[in-house]
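Taken from a larger complex, these chains appear in their original positions, while the remainder are omitted.
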Amino acid sequence: MDSDRYKRGLAKFNEIDGRAGERIIEAMKDIAPDLARYTIEFPFGDVYSRGILSLKEREIASVAALAALGNALPELKVHINGALNVGCTRLEIVEIMIQMAVYAGFPAALNGTFAAKEVFAERDSSGQEN
Amino acid sequence: MDSDRYKRGLAKFNEIDGRAGERIIEAMKDIAPDLARYTIEFPFGDVYSRGILSLKEREIASVAALAALGNALPELKVHINGALNVGCTRLEIVEIMIQMAVYAGFPAALNGTFAAKEVFAERDSSGQEN
Amino acid sequence: MDSDRYKRGLAKFNEIDGRAGERIIEAMKDIAPDLARYTIEFPFGDVYSRGILSLKEREIASVAALAALGNALPELKVHINGALNVGCTRLEIVEIMIQMAVYAGFPAALNGTFAAKEVFAERDSSGQEN
């Protein structure tokens, strides 16, 4: 049992993703509980807990990569939420998408922007300020 | 003629990429001079000059995206250099690669790390401190 | 202000995409107006206005690339429409998808074909002949 990595990961996960990521973990629990556990342990218990980069910088990297890859919309939305939760402004999120036009093309930038638009609307309707 | 965008882009390009990017632009000039010009104008004259994100944050996004996509090694190396030029430490570059293990898999992370290793060695041999 | 690039881009954009692309631009305007502007200026004001390749040849290239990448369905549909607007036949669109089976695999070809099928149906129901 890796109980320390799991506990540390869960705390970090909650700090970053709040409610948005929980649905993804919950949805896996019945058919892939070990993958749910690994998702807490390695990304959050190991990687996000390392320091060196700030959480805001880590989320900039994640949002950029997921928008560039363009094949993981649910995770992109989780990390747009995460980025806003750890200190990014909405303008900064859009700015990352603009930058992705350069490295992954306009379609990636546009689709990332539309994902951000959905996240912003969800946050508006749940009364969040940024 | 877009002379303002070009001049602004060239200044920004030199601030970020120093010598490393120049070879890429030079190598295009005989067969694709307009693409060389667009590369200065849009990415650097328009996008990198916008503010909102710091140059360090922009380079974190670029290095993350290029490592995740994994199909543009020369540009990844240019931006590892660029990131170091605008304030990233070597440890932070490696940290971005570790984070990419989560979003794009271990092969992307490892290949990004080896690209960084080459850039660090080149900078060592030209006497740069970070 | 780049008013010439924007005007030229908007005219070219309307020539190619008619109504189909406008929704994408409109949808960005409230949260990412600068990205909407760049999308007119660089792709359409700069690139599509260059000549050298005909608009039909350019759209063949765009449809092929977007079908091969397989991660930008809305933009693929815009460009299938665009290709039909500048002189491609429906048979030629399907033919591009068949060719993509060779370079990007059968799933990319099939999904491109289904995107085309949706576009053809939309054009049928709005009374367009090709």
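The letters A, B and C name the chains in turn, as written, and every chain counts its residues from 1.
Just so we're on the same page, a contact is a pair of C-beta atoms (placed from the backbone, for glycine too) under 8 Å apart; a residue touches a chain by one contact, two chains touch by 3 or more.
No experiment lies behind these values; they were computed from the predicted model shown.
Engineer: Going from the 3 copies shown, figure out how many the entire complex holds in this file.
Structural biologist: Taking the 3 displayed chains as part of the assembly, the whole thing totals 6 copies.
Following the convention adopted for this analysis, only the chains that are shown with their structure count from here on.
Engineer: Interface overlap for chain A and chain C, more than half of numbers shared or less than half: same or different?
Structural biologist: Both copies, chain A as well as chain C, present different residues to each other, with under half of the numbers appearing on both sides.
Engineer: Of all chains present, which has the mean Cα position farthest from that of chain B?
Structural biologist: It is C.
Engineer: State, to the nearest whole Å, the distance from the C-alpha centre of chain A to the C-alpha centre of chain B.
Structural biologist: 23
Engineer: Would you kindly tell me how far, in whole Å, the mean C-alpha position of chain C lies from that of chain A?
Structural biologist: The answer is 30 Å.
Engineer: Could you list which residues of chain C touch at least two other chains?
Structural biologist: Residue numbers touching two or more other chains: 34, 38, 42.
Engineer: Considering the complex alone, what residue numbers of chain B touch chain C?
Structural biologist: Per the stated touch rule, the residues are 2, 5, 34, 38, 42, 46, 50.
Engineer: Touching chain C in the complex: which residues of chain A?
Structural biologist: 69-71, 90, 94, 97-98, 101, 106-111, 113-114, 116-117, 120
Engineer: Contact residues on chain C for chain A in the complex?
Structural biologist: 24, 27-28, 30-32, 34-35, 38-39, 42-43, 66, 69-72, 74-75
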